[in-house]
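Here's the structure we're looking at; comments come further down.
As you look at this complex, bear in mind that one protein chain is not there, while each of the others sits in place.
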Amino acid sequence: MSDPRDEPASVPYLRGVPEPTSGPLWAGFGVTLMFAALVTHALVAMVGFVCAVAGFVAWARACFPEERLESLPTGADQPLPPPALQPKGRESRVMLPAAMHPYRAGLRGGLAGGVSMAVVAVGWGLLKHGSVWLPINLLSGVFVPSVGQASLETLSTFQPGLFALACGIHLVACLFVGLLYTVTLPMMPRRPLIMGGVLGPVLWTGLLYASIGIVNPALERFISWPWFFGSQVAFGLTCGRTVSRARRIDTMTGLPLDERMGVERGGVR
Amino acid sequence: MALLVAVLAVLPCHAAEPVICTTAGTELPVVPPHMFEPAGPVSDEVQSMAWLLGGICLGIFVVVEGLLVYSIVKFRRREGDRGEPVQLFGSNPIELAWTVVPTLIVFTLALVTIRVIRDIDRTTPPEGAMCVTAIGHQWWWEYRYPHPTDPTGEVVVANEMHVPVGVPIWVRLESADVIHSWWVPALAGKTDLMPNQTNRLWFRADTPGIYLGQCAEYCGNQHAGMLLRVVAQPEAEYRAWLAGQAAPAVDDRSVSAGRSIFESLACSTCHAVKGVSDGAFAPDLTHLMSRTTIASGMAELDRDTLRSWIDDPQVLKPGCNMPSLKLSPAELDAVTDYLLTLK
Amino acid sequence: MSTLHAPSHTAAGTSLLERLHGWAITVDHKRLGIMYVVAALLFFVVGGLEAAAMRLQLIKPMNDFLTPQGFNQMFTMHGTTMVFLVGMPMLAGFGNFLVPLMIGARDMAFPRLNAFGFWLFLLGGLLLYFSWIGGDGLYGAGGAPDVGWFAYSPLTSKTFSRGNSTDYWILGIMVSGFGSLSAAINFVTTILCMRCPGMTLMRMPLMVWMMLVVGFLVLVALPVLTAAQVMLLLDRSLGAHFFDPQQAGSALLWQHLFWFFGHPEVYILILPGFGFVSEIVPVFSRKVIFGYTLMVAATVGIGFISLGVWAHHMFVVGLPPWLNALFAASTFLISVPTGIKIFNWIATMWGGRIRFDTPMLYCTGFLGMFVIGGLTGIMLAAVPFTTQLSDSYFVVGHFHYVLFGGLVFAILGAVTYWFPKATGRMMDEGLGRWSFWLILLGFNLVFLPMHFSGMLGMPRRIYTYQPDRGWEMWNLVTTAGVPVQMLGVAVFVWNMIRSSLKGPVAGDDPWDAWTLEWATSSPPPEHNFDRIPTCTSARPLWDRKHPDDPDCHYE
Partner (left out) sequence: MNAATAQPDTWRPSRGKVGMACLIFMESLFFSGFIIAYLFYIGKSAVGPWPRDVLELKPVLVNSVALLSSSFTVVAAVRALERGRMEAMKFWLLATIGLGAWFLWGTWSEWRGLIEDKGLTIATNLFGTTFYSLVGFHAFHVFAGLLALGTILLLGVLGRLKPRRDTIRFELISWYWHFVDVVWIFVFTTVYIVGMRP
């Protein structure tokens, strides 16, 4: 890495600070004039050229053959030693409160939740419309405009492209929500399962209820809200269970919200 | 932001008093140039998307500003506070939470946006579409319609665009000089008119009306004076209008004095009057008087404005590309009278 | 590799002339920094007055306070000034003043290049303004450029823009751009090479991190603008055809090149603002910054993503839908790292004991206002919605919320915060509060209504509008806010002038802060530190103040 020809392994300007010079001012002035000449007169360019050359020469003389520095108060070329710090004693300050390494659990929970949600959704398709493909095709309607206009028959058949797309969307969303569960469930006041398994789905379903027409018009045409809610609860419960079984996260219940969120004060003490 | 919502809610009512105005004998409401009274499928879809986005952003706004205000109120320094508060360096789970939630929102937004893009941004004409070419000039509009009878010909019209109600219109956008942008909010979002490139746009007007808009890309001096008007009328009236535009100019002997001034002066080098002159630099005047406005919507078209326009266009539209030809009052009257016959 | 000379004491000259000469030949980063900031403030007042003229013209429909061309020159000069002669030098100024102090160095890596950069910026700016006199080629009454700050071709071609005004725009911006490039090289080198012992990368103040990323962004983006401007210059002076549609040249090429620069540019402008906030918020909340590592990661992330979103300024030019979709997605993505920053700042305040002195007021204002601007940015990134909003006053509203509500608020906070360091005197609290509340009120009066007029269909860059369109009220409110804002700015400027003469003496560390610039005297000596400090954590002064509980155990 370090090259013996480099400057000494310390901070430049330990021995002095650069001396003032008018070089840069003249150089800048000259360069500007040379450009200004393009819209004024060739004479301006000549003046500019003279200024620029003078400036660059003055500049070079400040740097070469050796940089001209002004001397400093004596002793200034030695860095200040670091203060005497005491070894770690108190632990009044913390960086990582809340859960320990639960991210993997979250991803796993997301996957598991995703599966159970899919089971409910596919069940709805089978029972109500006699097709396992319908819910899958409908999901891809977030992204594919033609799904919004397609007939029920088309939507009830297997469509490889839509299938892949729906799986992708489902996977990404479930993984992220799973991650979210791992970090939020420990913060819930009590009974994380109820919060994650019911409250979350209620909120989410409500949000979608208000916006489904724009978010996914295809789904809007067929959706059955009880079933939809059911599938969300299935996700929430499965995911929540997987996550909460992975760690003893209820160590924190009983602490005030600030602390559970880890924002107010270190959690584990 | 709360104000924003309140305002959004009243916006549609705010400008909804329809102004009645007569063109070609029918009464048409003037539709204001904004997106809150969508008159067709394109602007409609955009509007619903706007509500979605507005809702999401409002939600985020409330949460974030709420947290901010809470911490301002709750955690301000109080009398008697001593020493430093507990130092907290961060929290991986918390930070992960506020990375994941926005990511999810962004993911959803991206999916929906892309779907709507593909839904409205057709690269092939919609079924049963009628094709019109719009050409932007500094600072007026030219429209070219397929000729109603002659399949190879075109009908050239300036500044006021007429379309039949309920028919999808497939507009080819071209520019004669610099970049312009065609924007009639109630019908469709804007698309630029680029020199050397043909852009496309489609809309459908579902109710009759005069739809306002204006050029939305800065195009020089009179960018502000490059207004747009689209007259959507029932199919039959539209056909009658097109037939009228396709006809040659009215030739009224009583104004031949004005006509010969028009021909002998520079007017004819810039302006076309079918059968009289064929300048292509400026608006076609063959059926000038079938329009209700002059100078691409800057003023109502009547004898006085027309006369003062010809006298010195730079008064009404400073910087525009038509010079004052310094006509004597008599010549002015004659030319004005001539133009007034071009129905 | 150096020769030593006795100090020349240029600063200590007695006569005014000697003092001026001292400033002119200085290579001291602190003096250059101050000159940058003062020059930028002057340009800010000029740009603000241009804005005020525009607002006066738009106060009512069909007004004729300005001619169409006059108005077009106003917004061109206003935008150009604010972006290139206020935003850029402001960040270069603060970077210059602060970076060496914060990393415990005696000067920038290339002090003379630094001075050169400053003079290029200043002279470039003056060259641009010289166009008011020489714009028509020294023969006529002169005329400033009127092509807009992004100067879309072919409006800039000789055919549509006669005279020399557009050439002045090119040359002025190019020259001051060379200045910015010099500054960027200097920042990157200084930050990588001049840190004091113990100042590892992950112990640098966040402000320094932002300047590092900004340095890289400038090095990536600005040369592309320069290349585009050179092409335009060749078109205009040698008859080349880069942007000439008559010869099959493309108007799109300019847009791509410009926005490849232009979008990173807006983050170049805002990142130092983020830096100021990241320094001020912890000190006034009395807490360490929340999630330092993630803040650094988010900064770097913003830097990278911002290079891949430029076409969101071109959503209506007729790009293929898939390209629009791609750019919409990447644009949305940038809200994730930005959001992280916002949340981390709020988390820093959370649980603190916040002192609301003027710098903190401005930073709180920043947080509140920037979020609004960011969210309207998100709306603009949704292509279908943008077909309605693009080039309307909604966009003008958006970018003033991020530029004024974000950048300018952060700058005003930073000026108040570091004023005692630069001058040795405190700014007045009472006047500071007045200016803050006036500016906050005026700012919202001016820029909030712009969103409504924009949604009601008002395009930007129009010198006048028709009376029947429902825009009157909003424009009236907007204009009415300008005097309020102006008063606020005037109070601020007055506060600066007065305090620099007779403000209370500040002492070395008036805010009880934690970064190295507060470890030396106020104003710092020419050599910054009598002895170069040694750094033990990201908050070296905390460690010195609390040796019993130092930070370095928690990094």
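Labels A, B and C are assigned to the chains in the order they are written; within every chain, residues are numbered from 1.
Note that contacts are C-beta pairs under 8 Å (C-beta built on N, C-alpha and C of every residue); 3 or more make two chains touch, one makes a residue touch a chain.
Because the structure is a prediction, the values reported are computed rather than measured.
Within the full complex, the chain left out of the display is in contact with A, C. Of the options C:Thr189, C:Thr293 or C:Ser500, the residue whose C-beta touches the omitted chain is C:Thr189. Screening C:Phe121, C:Phe242 or C:Trp511 for touch with the missing chain picks out C:Phe242.
Listed residues C:Gly198, C:Gly308, C:Gly424 or C:Pro483: the one in touch with the omitted chain is C:Gly198.
Annotation: of C:Val230, C:Leu326 or C:Leu441, C:Val230 touches the absent chain (contact as defined above). For the chain left out of this panel, the touching residue among A:Pro12, A:Gly123, A:Pro145 or A:Gly213 is A:Pro12. Counting the whole complex, the residues of chain A in touch with the unshown chain are 1-3, 5-7, 9-12, 65-66, 79, 82, 85, 87-88.
Annotation for chain C: contacts to the undisplayed chain at residues 1, 109-110, 181, 184-186, 188-189, 192-198, 200, 215, 219-224, 226-228, 230-231, 234, 238-242, 246-250, 253, 257, 534-537, 550, 552-555.
Rule of thumb we're sticking to: only the chains that are shown with their structure count from here on.
Chain contacts in this assembly form a complete graph, since each chain touches every other chain. Separating the centre of chain A from that of chain C, both taken as means of CA atoms, is a distance of 24 Å.
Note: centroid distance chain A to chain B, computed from Cα atoms, is 39 Å.
Chain contacts: chain C has residues 347, 350-351, 554 touching two or more partner chains. Contacts with at least two other chains are made by residues 49, 86-91, 94, 103, 114, 116, 118 of chain B. Contacts from chain C toward chain A in the complex involve residues 1-8, 10, 22, 24-28, 104-107, 109, 111-116, 118-120, 123-124, 127, 130, 134, 137-138, 164, 167-168, 171, 174-175, 178-179, 193-198, 233, 237, 347, 350-351, 526-527, 529-536, 543-544, 547-550, 552-554. Here chain A touches chain B in the complex through residues 92-99, 102-103, 141-145, 148, 169, 172-173, 176-177, 179-180, 182-184, 186, 210-211, 213-216, 261-266, going by the rule given at the top.
By the touch criterion given at the top, residues 67-69, 72, 146, 148, 152, 154-155, 159-160, 245, 248-252, 285-288, 290-294, 316-318, 320-321, 324-325, 328-329, 332-333, 335-336, 339-340, 342-344, 346-347, 349-356, 364, 367-368, 371-372, 375-376, 378-379, 381-388, 390-392, 448, 451-452, 455-457, 459-466, 468-470, 551, 554 of chain C touch chain B in their complex.
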